[in-house]
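Reading through the structure tokens given below for one structure.
Missing here is one protein chain; the remaining ones are kept as they sit in the complex.
Let's turn to subunit A:
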């Protein structure tokens, strides 16, 4: 084998509408190595993958595969050049058979007719190399996601991929399936294929990767060997905090003693297989509970289970001490729970509707279609909240899409406040809004809480969580790992909890017996 790295990326840059998504990123992938590409939301991982594989055009920089500069213009070209990507959503067709998926577009034919038996035979052989013995004539959709992933990888490798990019392949797999996938990855690495592995599970990073590259805000932060990269360092690097600095900093000022009442909401062992390990949490009126953790650690998953957006398969939810069944968001609304989702643009606002219409949306939904809110009532509610939350410009008839991010966020808050909830779940309430609005949202959270509302707030901004939370629940790898109360809440403690070694029994991290 030669010394030239398999894939060498130099100075890769890309900006979208003035926002620098990638700024001169270097990346080196050697033959036969498994290389973790890590970073928080907005770090530029997906832009990096898309730019390297030509799905978006790069502004500057060079990509060399085997020392030869390449500039693919589509995923297809990049696959032909030798870089294949397997995304979290399996990019195959569930309605076709496994064999058809493996050979689509290059089926063996004779006189124009597909040689079905030969194709199935070859498909079986290929998959046997991956330790898969499945009926290749069955539709792909009838197999578990893990198998579909392996088939996608098999297709990519079969298309003569030398570099394989796996973008969060393990997000929906269970422990056993992850083990199988890791086995395949190791075998491919032994064959000299370089693998870029994107994941949010730190355990998996340490279980399988040889080296780690961390991106933050579109920049390369560091590239190190996994064995020499302690967990705490890694978390710190990803979040961009200097631990020493944090420890030196005085703890955030003593908070006003608040006497929290009895819990409004209690979740007992609430979980769903393959989605979230059981969590226990409770939120009382006038209390803010923070949910901290890295991206993909299970924070949003917790919120979705509580709100009924995802059906739990174990545990129960108690409201005011009484068990309730929340089968869907409608039930949650009926029990006066509110949920401001993280993706404001896709899950929250309806951009073409006016501020007024957006604000009354949830209230109207709770009332049902046969008891429309009168226009006068709508106007009153909208004007009320625009004044109370200081939404600007104070024009209820303006399409909400024209407002700034911070004001959209406030309108979303207003939507839920209009339903007079007992518990409000805020998922990343300060993401993507400017600094001034940031402070205002935090002030709002505090005043809401003083008004007796129970709040569950998810945030990646650790300082922020520390300033307003009465208790903090720390999540990691889809499980609850710590709960910090009053005196113990500081950024360092949260960081330590995130980075702590998981016990051997923790799932998704069992290294394979070699």
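By our rule, a contact is a pair of C-beta atoms (placed from the backbone, for glycine too) under 8 Å apart; a residue touches a chain by one contact, two chains touch by 3 or more; residues count from 1.
Keep in mind that, in the parts below, contacts and distances are computed from a predicted model.
Chemist: What is the missing chain called in its UniProt entry, if the choices are "DNA helicase", "Monosaccharide ABC transporter membrane protein, CUT2 family", "Spore germination protein (Amino acid permease)" or "Cytochrome c-type biogenesis protein CcmF"?
Modeler: Options "DNA helicase", "Monosaccharide ABC transporter membrane protein, CUT2 family", "Spore germination protein (Amino acid permease)" or "Cytochrome c-type biogenesis protein CcmF" considered; the missing chain's recorded name is "Monosaccharide ABC transporter membrane protein, CUT2 family".
Chemist: Per the definition of touch given earlier, which of A:56, A:70, A:96 or A:232 contacts the omitted chain?
Modeler: A:96
Chemist: May I ask which residue of A:75, A:118 or A:232 touches the chain that does not appear here?
Modeler: Once the missing chain is taken into account, the touching residue is A:75.
Chemist: Need a quick check: the contact residues on subunit A for the chain that isn't drawn.
Modeler: The list for subunit A reads 75-76, 79-80, 91-96, 100, 104-105, 107, 109, 112-114, 116, 130-134, 139, 141-144, 146-147, 150, 155, 159, 174, 176-177, 179-180, 182-184, 186-187, 273, 512-513.
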